[in-house]
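To keep things clear, I will list the structure first and then write my remarks on it.
Shown here: the complex without one of its protein chains, the others still in place.
== chain A ==
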Amino acid sequence: MGKKRNKKIVRPWCWYCERDFEDEKVLIQHQKAKHFKCPHCNKKLNTAGGMVVHVAQVHKETIDTVPNALKGRESTDVEIFGMEGIPQADMIAHMHALETNQPSKRIKTEEPVELSSDEIKKQLAQHQAMMQTSPTAGQSFPYSGYNAQQNMASLMPHQYSQFYQRPGVNSATYSPVAPYRPGQIPGQSLPVISGQPWRPSVTGVSQPLYGTTQPPYGGQVQPATTGQSAIYPPRPANNVAPSSQIYSQVPNAGMSTSVPSVGETTTNETAMNNAAQSNSQLTAQKSVPKVVLVYSDNEVSMEEKRAELEKYRYNEDQFRQQVHALELSVQSRVANFKGRVV
(Lines give C-alpha, C1' and ligand atoms only; values in the text may rest on other atoms or scores of the structure.)
Protein backbone atom coordinates (compact mmCIF):
# COMPACT_ATOMS: atom_id res chain seq x y z
CA MET A 1 0.00 0.00 0.00
CA GLY A 2 2.81 2.33 0.91
CA LYS A 3 4.44 1.62 -2.39
CA LYS A 4 1.32 2.46 -4.26
CA ARG A 5 0.96 5.73 -2.44
CA ASN A 6 4.54 6.60 -3.11
CA LYS A 7 4.12 6.09 -6.78
CA LYS A 8 0.90 7.86 -7.05
CA ILE A 9 1.59 11.00 -5.11
CA VAL A 10 4.85 12.78 -5.50
CA ARG A 11 4.32 15.60 -3.15
CA PRO A 12 5.35 19.00 -4.50
CA TRP A 13 8.66 19.90 -2.94
CA CYS A 14 10.81 22.96 -2.66
CA TRP A 15 14.14 22.82 -4.41
CA TYR A 16 15.68 25.37 -2.10
CA CYS A 17 15.08 23.55 1.17
CA GLU A 18 13.97 20.02 0.19
CA ARG A 19 10.71 20.41 1.99
CA ASP A 20 7.53 18.96 0.53
CA PHE A 21 3.98 20.21 0.63
CA GLU A 22 0.37 19.26 0.29
CA ASP A 23 -0.03 20.92 -3.07
CA GLU A 24 1.77 23.29 -5.36
CA LYS A 25 -0.18 26.30 -4.14
CA VAL A 26 1.16 25.87 -0.66
CA LEU A 27 4.61 25.28 -2.09
CA ILE A 28 4.48 28.56 -3.96
CA GLN A 29 3.28 30.30 -0.84
CA HIS A 30 6.20 28.79 1.04
CA GLN A 31 8.71 29.86 -1.58
CA LYS A 32 7.43 33.41 -1.62
CA ALA A 33 7.53 33.62 2.14
CA LYS A 34 10.82 31.84 2.76
CA HIS A 35 12.97 32.23 -0.29
CA PHE A 36 11.70 35.09 -2.39
CA LYS A 37 11.11 37.57 0.36
CA CYS A 38 13.12 40.76 0.16
CA PRO A 39 15.43 40.88 3.20
CA HIS A 40 15.09 44.66 3.36
CA CYS A 41 11.39 45.29 3.15
CA ASN A 42 9.82 41.84 3.36
CA LYS A 43 8.14 42.26 0.01
CA LYS A 44 7.31 38.88 -1.42
CA LEU A 45 8.41 38.39 -4.98
CA ASN A 46 7.48 35.57 -7.32
CA THR A 47 10.93 34.37 -8.26
CA ALA A 48 14.52 34.66 -7.10
CA GLY A 49 15.26 36.75 -10.17
CA GLY A 50 12.42 39.05 -9.29
CA MET A 51 13.84 39.46 -5.83
CA VAL A 52 17.29 40.28 -7.23
CA VAL A 53 15.84 42.95 -9.48
CA HIS A 54 13.72 44.35 -6.66
CA VAL A 55 16.66 44.53 -4.25
CA ALA A 56 18.83 46.12 -6.93
CA GLN A 57 16.26 48.67 -7.96
CA VAL A 58 14.58 49.56 -4.73
CA HIS A 59 17.37 49.10 -2.23
CA LYS A 60 20.36 49.60 -4.51
CA GLU A 61 22.03 46.48 -3.28
CA THR A 62 23.10 43.27 -4.80
CA ILE A 63 21.82 39.96 -3.55
CA ASP A 64 23.34 36.75 -4.81
CA THR A 65 21.93 34.16 -2.46
CA VAL A 66 18.44 32.92 -1.87
CA PRO A 67 17.55 33.22 1.81
CA ASN A 68 16.93 30.03 3.77
CA ALA A 69 18.22 27.84 0.98
CA LEU A 70 20.35 24.75 1.38
CA LYS A 71 24.04 24.95 0.64
CA GLY A 72 24.64 24.72 -3.04
CA ARG A 73 21.11 25.77 -3.84
CA GLU A 74 21.40 29.41 -2.94
CA SER A 75 21.98 30.57 -6.46
CA THR A 76 19.65 33.28 -7.65
CA ASP A 77 20.36 32.36 -11.24
CA VAL A 78 18.24 29.21 -11.17
CA GLU A 79 14.71 30.19 -12.05
CA ILE A 80 12.41 28.23 -9.79
CA PHE A 81 8.68 28.70 -9.50
CA GLY A 82 6.94 26.03 -7.52
CA MET A 83 8.02 22.78 -9.12
CA GLU A 84 9.05 24.44 -12.36
CA GLY A 85 12.68 24.90 -13.17
CA ILE A 86 14.10 22.24 -10.85
CA PRO A 87 17.27 20.87 -12.44
CA GLN A 88 16.81 17.33 -13.76
CA ALA A 89 19.64 15.92 -11.67
CA ASP A 90 18.11 17.24 -8.46
CA MET A 91 14.71 15.92 -9.46
CA ILE A 92 16.12 12.44 -9.96
CA ALA A 93 18.04 12.64 -6.71
CA HIS A 94 14.89 13.67 -4.89
CA MET A 95 12.91 10.79 -6.37
CA HIS A 96 15.66 8.43 -5.43
CA ALA A 97 15.70 9.71 -1.91
CA LEU A 98 11.94 9.28 -1.74
CA GLU A 99 12.16 5.71 -2.94
CA THR A 100 14.97 4.66 -0.65
CA ASN A 101 13.56 6.37 2.38
CA GLN A 102 10.31 4.75 3.31
CA PRO A 103 7.32 7.00 3.81
CA SER A 104 7.92 7.04 7.53
CA LYS A 105 11.38 8.45 6.99
CA ARG A 106 10.14 10.99 4.62
CA ILE A 107 11.84 14.33 4.66
CA LYS A 108 10.46 16.98 6.83
CA THR A 109 6.98 17.84 5.80
CA GLU A 110 4.74 20.65 6.64
CA GLU A 111 2.44 18.47 8.67
CA PRO A 112 3.67 17.12 11.97
CA VAL A 113 5.48 13.92 11.31
CA GLU A 114 5.32 11.24 13.81
CA LEU A 115 8.87 10.37 14.67
CA SER A 116 10.00 7.73 17.01
CA SER A 117 11.71 8.96 20.11
CA ASP A 118 15.00 7.65 18.75
CA GLU A 119 14.65 9.70 15.65
CA ILE A 120 13.80 12.78 17.60
CA LYS A 121 16.85 12.31 19.77
CA LYS A 122 18.98 11.78 16.73
CA GLN A 123 17.71 14.91 15.06
CA LEU A 124 18.15 16.90 18.22
CA ALA A 125 21.75 15.75 18.50
CA GLN A 126 22.31 16.67 14.90
CA HIS A 127 20.80 20.03 15.41
CA GLN A 128 22.87 20.77 18.47
CA ALA A 129 26.03 19.68 16.75
CA MET A 130 25.19 21.92 13.91
CA MET A 131 24.57 24.92 16.09
CA GLN A 132 27.94 24.51 17.72
CA THR A 133 29.99 24.04 14.63
CA SER A 134 30.29 26.46 11.79
CA PRO A 135 27.30 26.91 9.53
CA THR A 136 29.08 25.02 6.79
CA ALA A 137 28.49 21.88 8.75
CA GLY A 138 24.88 22.20 7.81
CA GLN A 139 25.71 20.60 4.54
CA SER A 140 25.99 17.18 6.06
CA PHE A 141 22.40 17.25 7.21
CA PRO A 142 20.50 18.01 4.12
CA TYR A 143 17.10 17.19 5.48
CA SER A 144 17.28 18.71 8.88
CA GLY A 145 19.49 21.60 8.04
CA TYR A 146 16.57 23.83 7.50
CA ASN A 147 16.81 25.63 10.79
CA ALA A 148 20.47 26.36 10.33
CA GLN A 149 19.82 27.77 6.95
CA GLN A 150 17.50 30.30 8.39
CA ASN A 151 20.55 32.11 9.64
CA MET A 152 21.78 32.55 6.14
CA ALA A 153 20.11 35.87 5.75
CA SER A 154 22.26 37.42 8.42
CA LEU A 155 25.39 35.81 7.08
CA MET A 156 24.91 37.15 3.64
CA PRO A 157 27.52 39.68 2.67
CA HIS A 158 26.06 43.10 2.19
CA GLN A 159 27.36 44.36 -1.04
CA TYR A 160 27.15 48.03 -1.38
CA SER A 161 28.05 49.29 -4.76
CA GLN A 162 29.68 52.33 -3.32
CA PHE A 163 32.83 52.33 -5.30
CA TYR A 164 32.25 55.95 -6.15
CA GLN A 165 32.22 56.86 -2.54
CA ARG A 166 34.79 59.27 -1.30
CA PRO A 167 35.91 59.92 2.18
CA GLY A 168 33.64 62.31 3.94
CA VAL A 169 30.95 61.98 1.38
CA ASN A 170 27.79 60.56 2.66
CA SER A 171 26.43 58.50 -0.14
CA ALA A 172 24.63 55.83 1.75
CA THR A 173 22.61 53.97 -0.70
CA TYR A 174 19.72 52.55 1.06
CA SER A 175 18.64 54.36 4.10
CA PRO A 176 16.97 57.70 3.49
CA VAL A 177 19.90 59.83 4.44
CA ALA A 178 20.25 63.50 3.78
CA PRO A 179 22.45 64.27 0.78
CA TYR A 180 25.86 65.76 1.11
CA ARG A 181 25.35 69.14 2.59
CA PRO A 182 28.38 70.46 4.30
CA GLY A 183 27.92 73.34 6.64
CA GLN A 184 24.29 72.60 7.09
CA ILE A 185 23.19 71.99 10.58
CA PRO A 186 20.75 69.14 10.84
CA GLY A 187 17.30 70.47 11.22
CA GLN A 188 18.21 73.80 9.76
CA SER A 189 15.75 74.52 7.07
CA LEU A 190 16.69 75.01 3.47
CA PRO A 191 16.11 78.26 1.67
CA VAL A 192 12.46 78.87 2.14
CA ILE A 193 10.49 79.83 -0.88
CA SER A 194 8.10 82.22 0.73
CA GLY A 195 8.15 85.79 -0.40
CA GLN A 196 9.43 85.10 -3.86
CA PRO A 197 7.96 87.42 -6.45
CA TRP A 198 6.98 84.64 -8.78
CA ARG A 199 5.02 82.70 -6.27
CA PRO A 200 1.55 84.15 -6.73
CA SER A 201 1.42 83.07 -10.33
CA VAL A 202 1.37 79.47 -9.29
CA THR A 203 -0.72 79.63 -6.19
CA GLY A 204 -3.88 77.69 -6.41
CA VAL A 205 -3.63 77.12 -10.12
CA SER A 206 -3.66 73.43 -10.52
CA GLN A 207 -2.76 72.31 -13.97
CA PRO A 208 -4.37 69.09 -14.99
CA LEU A 209 -0.99 67.85 -16.16
CA TYR A 210 0.32 67.45 -12.71
CA GLY A 211 -2.39 65.31 -11.33
CA THR A 212 -1.01 65.53 -7.86
CA THR A 213 -2.66 66.00 -4.55
CA GLN A 214 -0.03 68.43 -3.56
CA PRO A 215 -1.39 71.65 -2.15
CA PRO A 216 -0.42 74.90 -3.86
CA TYR A 217 3.13 75.93 -3.28
CA GLY A 218 2.33 79.18 -1.64
CA GLY A 219 0.51 77.68 1.26
CA GLN A 220 3.06 75.12 2.16
CA VAL A 221 5.76 77.15 3.65
CA GLN A 222 5.22 77.97 7.23
CA PRO A 223 7.71 79.72 9.38
CA ALA A 224 9.25 76.82 11.12
CA THR A 225 10.51 78.62 14.14
CA THR A 226 7.52 80.64 15.17
CA GLY A 227 4.81 79.59 17.48
CA GLN A 228 6.37 76.45 18.73
CA SER A 229 4.30 76.46 21.83
CA ALA A 230 1.20 77.27 19.88
CA ILE A 231 1.79 74.43 17.53
CA TYR A 232 2.38 72.19 20.43
CA PRO A 233 -0.19 72.87 23.10
CA PRO A 234 -0.16 70.65 26.14
CA ARG A 235 -2.50 67.77 25.77
CA PRO A 236 -3.98 65.37 28.24
CA ALA A 237 -1.90 62.34 28.77
CA ASN A 238 -3.09 59.57 26.60
CA ASN A 239 -0.04 57.50 26.04
CA VAL A 240 2.40 55.81 28.32
CA ALA A 241 5.23 55.36 25.89
CA PRO A 242 8.45 57.18 26.76
CA SER A 243 7.90 60.29 24.77
CA SER A 244 11.46 61.38 24.18
CA GLN A 245 12.20 58.12 22.55
CA ILE A 246 9.27 58.39 20.23
CA TYR A 247 10.20 61.87 19.22
CA SER A 248 13.74 60.99 18.45
CA GLN A 249 12.52 58.26 16.22
CA VAL A 250 10.03 60.19 14.24
CA PRO A 251 12.43 62.22 12.13
CA ASN A 252 14.24 59.08 11.12
CA ALA A 253 11.04 57.63 9.93
CA GLY A 254 10.66 60.50 7.52
CA MET A 255 7.02 60.90 6.68
CA SER A 256 6.04 58.57 9.43
CA THR A 257 2.35 58.31 9.92
CA SER A 258 2.63 58.13 13.66
CA VAL A 259 1.11 61.37 14.71
CA PRO A 260 2.78 62.61 17.83
CA SER A 261 -0.26 62.24 19.97
CA VAL A 262 1.80 61.81 23.07
CA GLY A 263 0.83 64.41 25.50
CA GLU A 264 2.40 65.37 28.76
CA THR A 265 3.31 62.30 30.58
CA THR A 266 3.73 62.67 34.26
CA THR A 267 7.45 62.13 34.19
CA ASN A 268 9.60 64.04 31.73
CA GLU A 269 7.83 67.15 30.69
CA THR A 270 10.98 69.11 29.97
CA ALA A 271 12.45 66.40 27.83
CA MET A 272 9.32 66.32 25.83
CA ASN A 273 9.30 70.05 25.35
CA ASN A 274 12.79 69.89 23.98
CA ALA A 275 11.74 67.19 21.66
CA ALA A 276 8.74 69.21 20.67
CA GLN A 277 10.95 72.13 19.83
CA SER A 278 13.20 70.11 17.64
CA ASN A 279 10.23 68.56 15.99
CA SER A 280 7.98 71.52 15.66
CA GLN A 281 8.86 71.64 12.00
CA LEU A 282 7.69 68.12 11.69
CA THR A 283 4.41 68.71 13.41
CA ALA A 284 3.75 71.74 11.29
CA GLN A 285 4.44 69.59 8.32
CA LYS A 286 1.97 66.99 9.49
CA SER A 287 -0.94 69.24 8.78
CA VAL A 288 0.46 70.88 5.64
CA PRO A 289 3.24 69.03 3.87
CA LYS A 290 6.20 71.35 3.64
CA VAL A 291 7.98 71.61 0.36
CA VAL A 292 11.30 73.34 0.11
CA LEU A 293 13.00 74.04 -3.16
CA VAL A 294 16.74 73.72 -3.09
CA TYR A 295 16.88 76.40 -5.75
CA SER A 296 13.93 78.74 -5.88
CA ASP A 297 14.85 81.73 -8.03
CA ASN A 298 12.52 81.44 -10.96
CA GLU A 299 14.06 84.31 -12.93
CA VAL A 300 17.80 83.97 -12.72
CA SER A 301 19.45 80.64 -13.49
CA MET A 302 22.12 78.99 -11.39
CA GLU A 303 24.67 79.59 -14.12
CA GLU A 304 23.94 83.31 -14.23
CA LYS A 305 24.37 83.50 -10.47
CA ARG A 306 27.64 81.65 -10.64
CA ALA A 307 28.86 83.85 -13.48
CA GLU A 308 28.40 86.82 -11.17
CA LEU A 309 31.19 85.59 -8.94
CA GLU A 310 34.36 87.61 -9.17
CA LYS A 311 36.48 84.70 -10.30
CA TYR A 312 34.28 84.02 -13.30
CA ARG A 313 33.61 87.59 -14.27
CA TYR A 314 34.64 88.34 -17.77
CA ASN A 315 36.23 91.67 -18.47
CA GLU A 316 34.74 92.96 -21.67
CA ASP A 317 37.02 95.97 -22.01
CA GLN A 318 40.02 93.77 -21.85
CA PHE A 319 38.40 91.54 -24.38
CA ARG A 320 37.64 94.43 -26.73
CA GLN A 321 41.24 95.48 -26.56
CA GLN A 322 42.26 92.00 -27.51
CA VAL A 323 39.84 91.98 -30.41
CA HIS A 324 41.17 95.30 -31.51
CA ALA A 325 44.75 94.03 -31.36
CA LEU A 326 43.67 91.00 -33.32
CA GLU A 327 42.09 93.15 -35.99
CA LEU A 328 45.21 95.27 -36.20
CA SER A 329 47.38 92.22 -36.64
CA VAL A 330 45.08 90.87 -39.32
CA GLN A 331 45.13 94.19 -41.11
CA SER A 332 48.89 94.39 -40.94
CA ARG A 333 49.21 90.85 -42.23
CA VAL A 334 46.87 91.62 -45.08
CA ALA A 335 48.89 94.72 -45.84
CA ASN A 336 52.06 92.66 -45.76
CA PHE A 337 50.55 90.16 -48.08
CA LYS A 338 49.41 92.85 -50.47
CA GLY A 339 52.88 94.37 -50.36
CA ARG A 340 54.42 91.03 -51.31
CA VAL A 341 51.99 90.44 -54.11
CA VAL A 342 52.69 93.85 -55.55
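As a convention for this text, a residue touches a chain if its C-beta (ideal position, glycine included) is under 8 Å from a C-beta of that chain, and two chains touch if they have at least 3 such contacts; residues count from 1.
Rule of thumb we're sticking to: contacts and distances are computed from a predicted model.
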Per UniProt record, name of the chain withheld from view ["Exosome complex component RRP46", "12949_t:CDS:1", "Eukaryotic translation initiation factor 3 subunit C" or "F-actin-capping protein subunit alpha"]: "12949_t:CDS:1"
Hidden partner chain, touching residue among A:Lys44, A:Lys60, A:His94 or A:His127: A:Lys60
Sole contact to the chain not displayed, among A:Ala93, A:Ala125, A:Val292 or A:Ala335: A:Val292
Touching residue (missing chain; options A:Lys25, A:His96 or A:Lys305): A:Lys305
Touch list for chain A against the chain that is not drawn: 46, 57, 60, 62, 159, 161-166, 169, 171-173, 176, 178-180, 182-183, 186-187, 189-191, 201-202, 205, 207, 209-210, 212, 217, 250-251, 254-255, 279, 281-282, 285-286, 289-299, 301-307, 309, 312, 314, 316, 319, 322
